[in-house]
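Here the complex is missing one protein chain, while the rest keep their positions.
Order of writing sets the chain letters: A and B. Residues in each chain are counted from 1.
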Amino acid sequence: MSMLESIRSVMRRDEVFEFLVPDTPPDLDLTHGIILYLEGINVSFDGFKAINDLNLYIDDGELRCIIGPNGAGKTTMMDIITGKTRADSGSAWFGQHINLLKMDEPEIAAAGIGRKFQKPTVFEHHPVIENLELAMGGDKGVWTTLTARLNGEQRDRIDEILTIIGLQEQHNKQAGSLSHGQKQWLEIGMLLIQNPKLLLVDEPAAGMTHQEMERTAELLTSLAGNHTVIVVEHDMDFVRSIAKKVSVLHQGSVLAEGTMDDIQNDQRVIEVYLGS
Amino acid sequence: MYSIQKSPCSTGPLFITLLGILFFFLAGFCHAEERSEQFKEGISLLFQKDFKEKEKGIKNIAVSGDKRAKSILQALLAGKLYRVKKNNTLVYAKIKNSEADIIAVLSGETLGSVKKRKLKKISINNTLRNTIKDALAIINLTNPDPKLRKEAVNKLTVNLTPESSILLAELLLTEQDRDVREALTTAMGIADLRSPDSEVRLLAVNGFEGNLQPAVRNELSRLSAEEENTAVRNKVESVLSSIEMKTSFYRFVETLFFGLSLGSVLVLAAIGLSITFGVIGVINMAHGELIMLGAYTTYVIQQLLPDSIGTALFLSIPAAFVVSGLTGIVIERSVIRFLYGRPLETLLATFGISLVLQQAVRSIFSPLNRSVASPAWMSGSIQINPILSLTTNRIVILIFSLLVFAGLYLILKKSSIGLQVRAVSQNRKMARVMGIRAARVDALTFGLGSGIAGIAGVALSQLTNVGPNLGQAYIIDSFMVIVFGGVGNLWGTLISGLSLGVANKFLEPWVGAVLAKILILVFIILFIQRRPQGLFPQKGRAAG
Partner (left out) sequence: MILLKLLKSDRSGTFMLALLLLTTLVVPICNLLLPESSSLHISTYTMTLLGKYLCYALLAVAVDLVWGYLGILSLGHGAFFALGGYAMGMYLMRQIGSRGTYGHPVLPDFMVFLNWQELPWFWHGFNWFWFAMLMVVLVPGLLALVFGWLAFRSRVTGVYLSIMTQALTYALLLAFFRNEMGFGGNNGLTDFKDILGFSLQSDHTRAGLFIASATALGLGYLSCLYITRSRLGRVCTAIRDQEDRTRFTGYRVEHFKLWIFTFSAMLAGIAGALYVPQAGIINPGEFAPLASIEIVIWVAVGGRATLYGAVAGALMVNYAKSYLTAAMPDAWLFALGGLFVLVTLLLPRGVTGLLRKKEVTR
């Protein structure tokens, strides 16, 4: 009897079992105009609180700069958003429906969050064009990559990105032989080609010449609007040149938020950071 | 076997004669003629083919009280007793290839060497073997050494017969030694268990509360099945269960001891590896061979000082430390230093070194295993009770490894070189900026870790034979200890080494030694799923 029932319930065609539902994240929902919610996040390493009740909201299409002294938790925050580090408590939502804390790195990348590391990390043994090919969106399963070939549309897309990052002439060069600044741009290009909604950029200006820095600032500001960009940076001149809104991180939580001018006049910020 | 059930007619009357004669013997009345007659008859019976006749002969020899009886029976048991085919002389023979040196049994004179085929061995079977053992026990009952007397009593207790119990009761009257008296009392108790009087049986059962002699346990379990008196049977069962509990407790303690002993060896082997791991960030695959070098150092020093094994062993500890430590420094300076930052290549290169070291030892010392002697104070065991005995060499090594651990701990925590070592293994670049000469610290640390490996080799030489493959077996085990305990953590290494050793020994009776080892491997693989950093991870976010 009960057996028959359970067989019947399995055979019902109007119901889809939860385990049969493909495990794809829902589409990004930006109805409230906010792309990233971080609420009450805590992370500690062996008793050291790296992130302490962090609350941060990022609007869709904005370019936000995050500054803060060493150990303020900037990189850890990036790690949490991209799934590298697990938060002890709190919540992190990407749009209205995507819970970042339940996903791992490739899932988060597929959902539309790209990350640039502090040190430029490109695939040094591959030519520039292959770097972009590897980073390109689409199915990244084992079997599809075995047979994947570039089609015309994808080639056009790669050319487009090469133009944006200004590496058309170097497209067949090994990425390892590029200059430091060029590597940074290539990495940004690799993020762009994935068409991410949100870009996390960790210290893009570090180690750049003045000209390279200007070029990078230009690149980042041009991205804002179509993409949301979060930049973590130490170089105040650079931040001033690109930022509309700045958040100051201190001891794992947001100390102040506002325009660069507001921040520079904020007494607490001066105490912990600018003044010292 | 002297058991009533099996051969009542042959042993019973004989034992009565035996008793009578022993009585006289003990009292000092010796009918010399009669005794020597019996002895001679016994000897001639040994030549018979029939094992039953031989058995009679053995008993005759045993009860004759002749001074030669003991050595004859021992030789018979060891298969060294022969008969010269030509003239039926009984001889002791030492066989060398096809020749044999023979000594006449009766006259004791040396007869020189003869061809082996001129001799015929006096053969025995298993039944006879037991008969001989019992006969030897009876002879030993009057031995001046109390230890042998006690052994003899215990031996007779296992197959106690009414006759032998009377004999033992007599002995109890005159025996002075406390241990022997205890053994005799136990035997008397067992005899009482067979008494027809239920009161006597109950009393005897009461007396056995917590007694761990195997004979007592066997007798009680027999009684629990056969006893008809309810009061006695209940008592037997309660005493038996208390004995069972005590037995399983001591079994547990014994397994724990074996586990800790294995664990202490693992700790010794792993702790040096843990230190070198901290320096190069890679398992030194030649670590096992550094252990082997330590063991061979012990062997060589013992060859140089064959007369003073104890001194040689003590000398070996610093010597092995120096030999393995210097080898380690040479390896670090000549190979590993060029490979910093390339862990997989370091792994391969050190593996290559391990092959070279193995082959070098094989070429110098021969591929055969060498045995290293233990000093007298390390052999033997401490008998805590009939079930639990702890072998001395394992205890010594357990203590030794704890001492090495403590010493190392002090060096790393309290000395300035220890501080530098910790600094370099945590952050090489930073340490260099702080003015630490990282290259020198690398070499010294590597030497220290390798030296500890040498010391581990000294300890191992006391447990197993020394061979070129000695170290190989330890590299994977040591790695498991380090992974389980957490890299770069001394306490972790200690605790994980000991617990892996104990786990191994507790699994062994269940699933066998090989499967236990495999299970531990699987466990570690699963363990690092949950905690990739080991039990005691290094603190700080650099580790993550």
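Throughout what follows, contacts are C-beta pairs under 8 Å (C-beta built on N, C-alpha and C of every residue); 3 or more make two chains touch, one makes a residue touch a chain.
Everything quoted here is computed from the prediction, not taken from an experiment.
Of the listed residues A:Gln170, A:Gln194, A:Thr228 or A:Ser247, the one in contact with the hidden chain in the full complex is A:Gln194. Among B:Ser36, B:Asn229 or B:Ser363, only B:Ser363 touches the chain left out of the display.
Across B:Ile95, B:Leu212 or B:Val335, the single residue that touches the chain missing here is B:Val335. The chain that is not drawn here is touched, among residues A:Thr147, A:Asn172, A:Gln211 or A:Gln267, by A:Thr147. Interface note for the absent chain: among B:Met245, B:Ala406, B:Val433 or B:Ile518, the touching residue is B:Ile518.
The chain not shown here touches chain A at positions 82, 84, 105-106, 109-110, 114-115, 117, 121-126, 130, 133-135, 137, 140-142, 145-148, 190, 194.
Touching residues on chain B toward the chain that is not drawn are 281-283, 335, 338-339, 342-349, 351-360, 362-363, 472, 476, 479-480, 483, 514-515, 517-518, 521-522, 524-526, 528-530, 532.
Assume only the chains that are shown with their structure count from here on.
Computed centre separation for the pair chain A/chain B is 64 angstrom, with centres defined by C-alpha atoms.
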